[in-house]
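Handing you this structure, nothing more for now.
The block that comes next holds chain A.
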Amino acid sequence: MADFFAMGGHAFYVWGSFGVSALFIIVEIVMVKQRRRTILQRLSRIMRIKAEEAKRHET
Partner candidate 1 sequence: MSSINWFKYASPPTFYPLAGRLAPLFGVLAVVLMVVGLYLSFFVAPTDYKQGEGYRIMFIHVPAAWMSMFIYLVMAMWAAIGLAFKTRVSAMMSQALAPTGAMFTFLALWTGALWGKPMWGAWWVWDARLTSELILLFLYFGFMALHASIDDPRRADKASALLALVGAVNIPIIYYSVQWWNTLHQGASISPGAAPSMTSIMLTTLLIMTAACWSYAIAVVLSRVRSIILERERNTDWVASVVGPDNRGGRG
Partner candidate 2 sequence: MGMWATFRCIVRRDLTLAIRRKSDVFTTLFFFVIVVSLFPLGIGPESDTLRTIAPGVVWVAALLASMLSMERLFANDYDDGSLEQMLLTPQPPSVLVFGKICAHWLVSGLPIVLMAPLLGLQYDMALDALGVLVVTLLLGTPVLSLVGAIGAALTLGLRGGGVLLSLIVLPLCIPVLIFGAGAVEASTSGLGAQSHVAMLGAIFVLALCFSPISAVAALRISIE
């Protein structure tokens, strides 16, 4: 097991490559999710305001 992680002395380079790649992929996924959440929140706020306005016009 330790041999596996040592990568024949190239551990830093190999795990540095794969680790940073994994990190970037995770960060990108989080950012995409975040962007979606932001726009959905903004949209529902717009909807709510519109609905309230419509109600006020009725009364």
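How were these picked? Simply put, all candidates are chains of the complex that A comes from, given by their letters.
Everything below uses one rule, namely that contacts are C-beta pairs under 8 Å (C-beta built on N, C-alpha and C of every residue); 3 or more make two chains touch, one makes a residue touch a chain; residues count from 1.
Keep in mind that this is a model prediction, so the values were computed, not measured.
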{"item": "Direct contact with chain A in this complex, candidates 1 or 2", "value": "1"}
{"item": "Residues on chain A engaged by candidate 1 in the complex (per definition of touch)", "value": "4, 7-10, 12-14, 16-18, 20-21, 24-25, 28-29, 32-33, 35-36, 39-40, 42-44, 46-48, 50-51"}
